[in-house]
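One structure below.
Only a single protein chain was left out; the remaining protein chains are all shown in position.
Now for subunit A:
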Amino acid sequence: MKRFVLRWEAALVGLLVLEFIVFGAINPRFLNPSNLLYGTSDFVHIGIIALPLTLVIISGGIDVSFASLVGLCAIVFGVANFFGVPLPLAIAMALAAGVLAGAFNAAIIHFSRIQPLVVTLGSLYLFGGAATVLSGAVGAGGYEGIGNFPAAFTSFGYLEIFGVPAILILFLMLAALFAVLLHLTRFGRAVYLVGQSPDASRYSGLPVGRVQAATYLLTGLCAAIAGLVLSSYFGSARVDLGTATLLPAITAVVLGGASIYGGQGSLVGTILAVFVIGFLQQGLQMAGVPSQVSSALSGGLLVVVVALRHGSAMLPNLIAAGQKAMTARPRRFVEEKTND
(Lines give C-alpha, C1' and ligand atoms only; values in the text may rest on other atoms or scores of the structure.)
Protein backbone atom coordinates (compact mmCIF):
# COMPACT_ATOMS: atom_id res chain seq x y z
CA MET A 1 0.00 0.00 0.00
CA LYS A 2 2.80 2.35 0.91
CA ARG A 3 4.50 1.74 -2.38
CA PHE A 4 1.29 2.52 -4.19
CA VAL A 5 0.98 5.85 -2.39
CA LEU A 6 4.59 6.73 -3.09
CA ARG A 7 4.13 5.95 -6.73
CA TRP A 8 1.06 8.12 -6.84
CA GLU A 9 2.93 11.13 -5.50
CA ALA A 10 5.73 10.46 -7.95
CA ALA A 11 3.12 10.50 -10.71
CA LEU A 12 1.93 13.89 -9.51
CA VAL A 13 5.48 15.25 -9.59
CA GLY A 14 5.75 13.86 -13.12
CA LEU A 15 2.52 15.59 -14.07
CA LEU A 16 3.85 18.87 -12.66
CA VAL A 17 7.12 18.53 -14.60
CA LEU A 18 5.14 17.69 -17.74
CA GLU A 19 3.11 20.87 -17.28
CA PHE A 20 6.30 22.94 -16.96
CA ILE A 21 7.76 21.37 -20.11
CA VAL A 22 4.62 21.68 -22.23
CA PHE A 23 3.63 25.19 -21.14
CA GLY A 24 7.25 26.32 -21.20
CA ALA A 25 7.52 25.15 -24.80
CA ILE A 26 4.29 26.93 -25.76
CA ASN A 27 5.12 30.15 -23.96
CA PRO A 28 8.64 30.56 -22.52
CA ARG A 29 7.43 33.40 -20.30
CA PHE A 30 5.58 30.78 -18.26
CA LEU A 31 8.88 29.55 -16.83
CA ASN A 32 9.91 33.02 -15.67
CA PRO A 33 10.57 32.41 -11.91
CA SER A 34 8.86 35.56 -10.66
CA ASN A 35 5.91 34.73 -12.88
CA LEU A 36 5.69 31.25 -11.37
CA LEU A 37 6.00 32.63 -7.83
CA TYR A 38 3.42 35.37 -8.17
CA GLY A 39 1.08 33.16 -10.14
CA THR A 40 0.62 31.08 -7.01
CA SER A 41 -1.24 33.96 -5.33
CA ASP A 42 -4.19 33.18 -7.58
CA PHE A 43 -4.65 29.67 -6.26
CA VAL A 44 -2.99 29.17 -2.86
CA HIS A 45 -6.28 29.91 -1.10
CA ILE A 46 -7.55 26.67 -2.66
CA GLY A 47 -4.59 24.92 -1.09
CA ILE A 48 -5.24 26.49 2.31
CA ILE A 49 -8.69 24.86 2.32
CA ALA A 50 -7.55 21.61 0.72
CA LEU A 51 -5.19 20.93 3.66
CA PRO A 52 -7.78 20.37 6.39
CA LEU A 53 -10.20 18.96 3.82
CA THR A 54 -7.69 16.16 3.27
CA LEU A 55 -8.01 15.28 6.94
CA VAL A 56 -11.80 15.38 6.74
CA ILE A 57 -11.86 13.07 3.72
CA ILE A 58 -9.26 10.67 5.14
CA SER A 59 -11.31 10.38 8.32
CA GLY A 60 -14.25 9.27 6.18
CA GLY A 61 -16.21 12.52 6.10
CA ILE A 62 -16.73 15.28 3.58
CA ASP A 63 -17.30 19.00 3.93
CA VAL A 64 -18.79 21.18 1.22
CA SER A 65 -19.84 24.06 3.47
CA PHE A 66 -16.41 25.71 3.35
CA ALA A 67 -17.37 27.22 -0.01
CA SER A 68 -19.76 29.62 1.68
CA LEU A 69 -17.89 29.72 4.99
CA VAL A 70 -15.00 31.51 3.25
CA GLY A 71 -17.41 34.29 2.33
CA LEU A 72 -19.07 34.31 5.75
CA CYS A 73 -15.77 34.74 7.61
CA ALA A 74 -14.67 37.45 5.20
CA ILE A 75 -17.97 39.26 5.79
CA VAL A 76 -17.62 38.88 9.57
CA PHE A 77 -14.23 40.53 9.27
CA GLY A 78 -15.61 43.21 6.97
CA VAL A 79 -18.51 44.00 9.29
CA ALA A 80 -16.23 44.12 12.34
CA ASN A 81 -13.96 46.45 10.44
CA PHE A 82 -16.98 48.54 9.37
CA PHE A 83 -17.85 49.15 13.02
CA GLY A 84 -14.31 50.22 13.84
CA VAL A 85 -13.12 47.09 15.62
CA PRO A 86 -9.30 47.10 15.82
CA LEU A 87 -7.60 44.98 13.16
CA PRO A 88 -6.25 42.13 15.37
CA LEU A 89 -9.61 41.75 17.10
CA ALA A 90 -11.45 41.75 13.75
CA ILE A 91 -9.15 39.02 12.45
CA ALA A 92 -9.70 37.04 15.65
CA MET A 93 -13.46 37.40 15.21
CA ALA A 94 -13.29 36.04 11.67
CA LEU A 95 -11.21 33.07 12.79
CA ALA A 96 -13.58 32.45 15.69
CA ALA A 97 -16.53 32.52 13.29
CA GLY A 98 -14.83 29.85 11.19
CA VAL A 99 -14.14 27.62 14.18
CA LEU A 100 -17.69 28.08 15.47
CA ALA A 101 -19.12 27.17 12.07
CA GLY A 102 -16.90 24.08 11.99
CA ALA A 103 -18.10 23.18 15.48
CA PHE A 104 -21.69 23.63 14.28
CA ASN A 105 -21.11 21.14 11.44
CA ALA A 106 -19.35 18.70 13.75
CA ALA A 107 -22.09 18.92 16.37
CA ILE A 108 -24.89 18.26 13.89
CA ILE A 109 -23.02 15.38 12.26
CA HIS A 110 -22.22 13.90 15.66
CA PHE A 111 -25.63 14.23 17.24
CA SER A 112 -27.92 13.44 14.32
CA ARG A 113 -25.77 10.75 12.68
CA ILE A 114 -26.72 12.06 9.23
CA GLN A 115 -24.19 11.69 6.42
CA PRO A 116 -21.71 14.59 6.47
CA LEU A 117 -22.42 15.40 2.81
CA VAL A 118 -26.04 16.17 3.62
CA VAL A 119 -25.29 18.16 6.76
CA THR A 120 -22.63 20.31 5.14
CA LEU A 121 -24.87 20.77 2.10
CA GLY A 122 -27.45 22.28 4.44
CA SER A 123 -24.87 24.46 6.16
CA LEU A 124 -23.51 25.50 2.75
CA TYR A 125 -26.82 27.29 2.22
CA LEU A 126 -27.06 28.37 5.86
CA PHE A 127 -23.61 29.99 5.99
CA GLY A 128 -24.05 31.55 2.55
CA GLY A 129 -27.41 32.92 3.64
CA ALA A 130 -25.97 34.19 6.91
CA ALA A 131 -23.21 35.96 5.02
CA THR A 132 -25.72 37.61 2.67
CA VAL A 133 -27.91 38.68 5.58
CA LEU A 134 -24.93 40.04 7.50
CA SER A 135 -23.60 42.01 4.56
CA GLY A 136 -27.12 43.31 3.96
CA ALA A 137 -27.22 44.47 7.58
CA VAL A 138 -24.41 46.96 7.08
CA GLY A 139 -25.91 48.17 3.83
CA ALA A 140 -23.47 46.39 1.55
CA GLY A 141 -26.50 44.55 0.18
CA GLY A 142 -26.63 41.60 -2.15
CA TYR A 143 -23.29 40.67 -3.57
CA GLU A 144 -21.44 43.96 -3.23
CA GLY A 145 -18.27 43.86 -1.21
CA ILE A 146 -17.31 45.49 2.04
CA GLY A 147 -14.14 47.43 1.55
CA ASN A 148 -12.15 50.24 3.18
CA PHE A 149 -9.78 47.99 5.06
CA PRO A 150 -6.73 49.36 6.90
CA ALA A 151 -3.70 49.58 4.64
CA ALA A 152 -1.82 47.16 6.91
CA PHE A 153 -4.37 44.48 6.03
CA THR A 154 -4.64 45.01 2.28
CA SER A 155 -0.87 45.27 1.87
CA PHE A 156 -0.52 41.71 3.21
CA GLY A 157 -2.01 40.36 -0.01
CA TYR A 158 0.94 41.77 -1.96
CA LEU A 159 3.58 41.58 0.74
CA GLU A 160 6.75 39.70 -0.12
CA ILE A 161 9.36 38.23 2.19
CA PHE A 162 12.75 37.62 0.56
CA GLY A 163 11.06 37.89 -2.82
CA VAL A 164 8.47 35.25 -2.03
CA PRO A 165 4.79 36.27 -1.70
CA ALA A 166 3.69 36.23 1.93
CA ILE A 167 0.53 34.31 1.01
CA LEU A 168 2.60 31.49 -0.44
CA ILE A 169 4.76 31.41 2.69
CA LEU A 170 1.62 31.27 4.83
CA PHE A 171 0.37 28.34 2.78
CA LEU A 172 3.67 26.48 2.99
CA MET A 173 3.81 26.99 6.75
CA LEU A 174 0.27 25.72 7.15
CA ALA A 175 1.10 22.80 4.85
CA ALA A 176 4.11 21.89 7.00
CA LEU A 177 1.98 22.10 10.14
CA PHE A 178 -0.70 19.87 8.67
CA ALA A 179 1.83 17.41 7.30
CA VAL A 180 3.33 17.02 10.77
CA LEU A 181 -0.13 16.79 12.30
CA LEU A 182 -1.30 14.08 9.90
CA HIS A 183 1.83 12.04 9.41
CA LEU A 184 3.77 12.37 12.66
CA THR A 185 1.27 12.66 15.49
CA ARG A 186 -1.03 10.33 17.36
CA PHE A 187 -3.96 12.44 16.16
CA GLY A 188 -2.91 11.88 12.56
CA ARG A 189 -2.83 8.11 13.01
CA ALA A 190 -6.27 8.31 14.59
CA VAL A 191 -7.55 10.21 11.52
CA TYR A 192 -6.49 7.33 9.25
CA LEU A 193 -7.84 4.65 11.57
CA VAL A 194 -11.18 6.37 12.00
CA GLY A 195 -11.44 6.58 8.22
CA GLN A 196 -10.53 2.93 7.78
CA SER A 197 -13.22 1.72 10.13
CA PRO A 198 -15.06 3.91 12.61
CA ASP A 199 -16.44 0.87 14.41
CA ALA A 200 -13.09 -0.83 14.84
CA SER A 201 -11.62 2.47 16.05
CA ARG A 202 -14.42 2.91 18.55
CA TYR A 203 -13.96 -0.62 19.89
CA SER A 204 -10.23 -0.04 20.27
CA GLY A 205 -10.88 3.01 22.37
CA LEU A 206 -10.20 5.85 19.95
CA PRO A 207 -12.27 9.00 20.53
CA VAL A 208 -13.91 8.74 17.09
CA GLY A 209 -16.32 11.62 17.60
CA ARG A 210 -13.62 13.94 18.85
CA VAL A 211 -11.22 13.09 16.01
CA GLN A 212 -13.90 13.73 13.39
CA ALA A 213 -15.03 16.93 15.14
CA ALA A 214 -11.45 18.19 15.16
CA THR A 215 -11.16 17.76 11.38
CA TYR A 216 -14.29 19.89 10.85
CA LEU A 217 -13.04 22.55 13.29
CA LEU A 218 -9.77 22.74 11.39
CA THR A 219 -11.66 23.10 8.12
CA GLY A 220 -13.64 25.98 9.59
CA LEU A 221 -10.46 27.64 10.82
CA CYS A 222 -8.73 27.29 7.45
CA ALA A 223 -11.81 28.52 5.59
CA ALA A 224 -11.59 31.64 7.75
CA ILE A 225 -7.89 32.02 6.95
CA ALA A 226 -8.66 31.64 3.24
CA GLY A 227 -11.44 34.21 3.56
CA LEU A 228 -9.05 36.70 5.17
CA VAL A 229 -6.35 36.04 2.58
CA LEU A 230 -8.81 36.57 -0.27
CA SER A 231 -10.24 39.78 1.26
CA SER A 232 -6.74 41.09 1.67
CA TYR A 233 -5.81 40.08 -1.88
CA PHE A 234 -8.91 41.62 -3.47
CA GLY A 235 -9.20 44.51 -1.03
CA SER A 236 -12.84 43.73 -0.28
CA ALA A 237 -14.90 41.08 1.51
CA ARG A 238 -17.62 39.54 -0.63
CA VAL A 239 -20.25 36.89 0.06
CA ASP A 240 -19.24 34.85 -2.97
CA LEU A 241 -15.48 34.90 -2.35
CA GLY A 242 -15.32 31.15 -1.80
CA THR A 243 -17.94 29.74 -4.16
CA ALA A 244 -15.37 29.08 -6.85
CA THR A 245 -13.18 27.09 -4.45
CA LEU A 246 -15.68 24.26 -3.87
CA LEU A 247 -14.74 22.02 -6.76
CA PRO A 248 -11.01 22.82 -7.09
CA ALA A 249 -10.42 22.13 -3.39
CA ILE A 250 -12.18 18.74 -3.45
CA THR A 251 -10.48 17.98 -6.78
CA ALA A 252 -7.08 18.74 -5.23
CA VAL A 253 -7.70 16.35 -2.35
CA VAL A 254 -8.94 13.56 -4.60
CA LEU A 255 -6.26 14.11 -7.21
CA GLY A 256 -3.76 14.07 -4.35
CA GLY A 257 -4.65 10.46 -3.74
CA ALA A 258 -7.14 10.61 -0.87
CA SER A 259 -9.85 7.99 -1.05
CA ILE A 260 -13.33 9.47 -0.93
CA TYR A 261 -14.29 6.44 1.19
CA GLY A 262 -11.76 7.40 3.86
CA GLY A 263 -8.69 5.77 5.33
CA GLN A 264 -6.30 6.65 2.50
CA GLY A 265 -4.53 9.74 1.34
CA SER A 266 -1.57 11.95 2.02
CA LEU A 267 -0.97 15.59 2.60
CA VAL A 268 2.03 15.73 0.27
CA GLY A 269 -0.23 14.43 -2.49
CA THR A 270 -2.76 17.18 -1.82
CA ILE A 271 -0.08 19.88 -1.82
CA LEU A 272 1.32 18.61 -5.12
CA ALA A 273 -2.17 18.37 -6.60
CA VAL A 274 -2.88 21.99 -5.63
CA PHE A 275 0.12 23.08 -7.69
CA VAL A 276 -0.79 20.73 -10.56
CA ILE A 277 -4.28 22.23 -10.77
CA GLY A 278 -3.14 25.79 -10.19
CA PHE A 279 -0.34 25.76 -12.75
CA LEU A 280 -2.59 23.98 -15.25
CA GLN A 281 -5.00 26.92 -15.11
CA GLN A 282 -2.16 29.45 -15.31
CA GLY A 283 -0.39 27.67 -18.11
CA LEU A 284 -3.54 27.32 -20.18
CA GLN A 285 -4.25 30.99 -19.63
CA MET A 286 -0.75 31.98 -20.79
CA ALA A 287 -1.02 29.63 -23.77
CA GLY A 288 -3.98 31.71 -24.85
CA VAL A 289 -6.60 29.07 -24.12
CA PRO A 290 -9.89 30.74 -23.18
CA SER A 291 -10.79 30.27 -19.52
CA GLN A 292 -13.93 28.29 -20.39
CA VAL A 293 -11.89 25.64 -22.19
CA SER A 294 -9.37 25.47 -19.37
CA SER A 295 -12.13 24.68 -16.89
CA ALA A 296 -13.19 21.81 -19.15
CA LEU A 297 -9.63 20.59 -19.35
CA SER A 298 -9.09 20.61 -15.59
CA GLY A 299 -12.37 18.73 -15.13
CA GLY A 300 -11.23 16.33 -17.82
CA LEU A 301 -7.86 15.94 -16.11
CA LEU A 302 -9.53 14.83 -12.89
CA VAL A 303 -11.69 12.31 -14.75
CA VAL A 304 -8.85 10.87 -16.80
CA VAL A 305 -6.37 10.66 -13.92
CA VAL A 306 -8.80 9.07 -11.52
CA ALA A 307 -10.19 6.73 -14.17
CA LEU A 308 -6.64 5.64 -15.02
CA ARG A 309 -5.86 5.10 -11.38
CA HIS A 310 -8.95 3.00 -10.80
CA GLY A 311 -8.64 1.37 -14.17
CA SER A 312 -5.08 0.27 -13.43
CA ALA A 313 -6.20 -0.95 -10.01
CA MET A 314 -8.85 -3.17 -11.57
CA LEU A 315 -6.67 -4.42 -14.40
CA PRO A 316 -5.15 -7.36 -12.44
CA ASN A 317 -8.68 -8.21 -11.34
CA LEU A 318 -9.90 -8.28 -14.92
CA ILE A 319 -7.00 -10.44 -16.08
CA ALA A 320 -7.59 -12.85 -13.23
CA ALA A 321 -11.25 -12.96 -14.10
CA GLY A 322 -10.45 -13.62 -17.74
CA GLN A 323 -8.25 -16.52 -16.77
CA LYS A 324 -11.10 -18.04 -14.83
CA ALA A 325 -12.73 -18.48 -18.24
CA MET A 326 -15.54 -16.10 -17.56
CA THR A 327 -17.02 -18.34 -14.89
CA ALA A 328 -16.90 -15.65 -12.29
CA ARG A 329 -16.85 -11.96 -12.87
CA PRO A 330 -14.59 -9.85 -10.64
CA ARG A 331 -16.21 -9.31 -7.30
CA ARG A 332 -14.86 -5.88 -6.71
CA PHE A 333 -13.39 -3.65 -9.31
CA VAL A 334 -12.35 -0.90 -6.91
CA GLU A 335 -9.59 -1.30 -4.44
CA GLU A 336 -11.34 0.74 -1.82
CA LYS A 337 -13.82 -0.78 0.52
CA THR A 338 -17.38 0.51 0.48
CA ASN A 339 -18.04 1.23 4.09
CA ASP A 340 -21.20 2.58 5.59
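Observations, loosely collected:
Rule of thumb we're sticking to: contacts are C-beta pairs under 8 Å (C-beta built on N, C-alpha and C of every residue); 3 or more make two chains touch, one makes a residue touch a chain; residues count from 1.
We take it that contacts and distances are computed from a predicted model.
UniProt records the chain missing from this view under the protein name "Autoinducer 2 import system permease protein LsrC", selected from "Autoinducer 2 import system permease protein LsrC", "TIGR03546 family protein", "TIGR03545 family protein" or "(2Fe-2S)-binding protein". From the set A:A103, A:V138 or A:V306, the residue in touch with the chain omitted from the display is A:V306, counting the whole complex. Considering the whole complex, the residue from A:L16, A:L121 or A:V138 that touches the absent chain is A:L121. Considering the full assembly, A:G129 is the residue among A:G24, A:G129 or A:G235 that touches the omitted chain. The omitted chain makes contact with subunit A at the following residues, 62, 64, 108, 111-115, 117-119, 121-130, 132-133, 136, 141-142, 247, 250-251, 254, 259-261, 290, 292-303, 306-307, 310-311, 313-314, 331, 333-334, 336, 338, 340.
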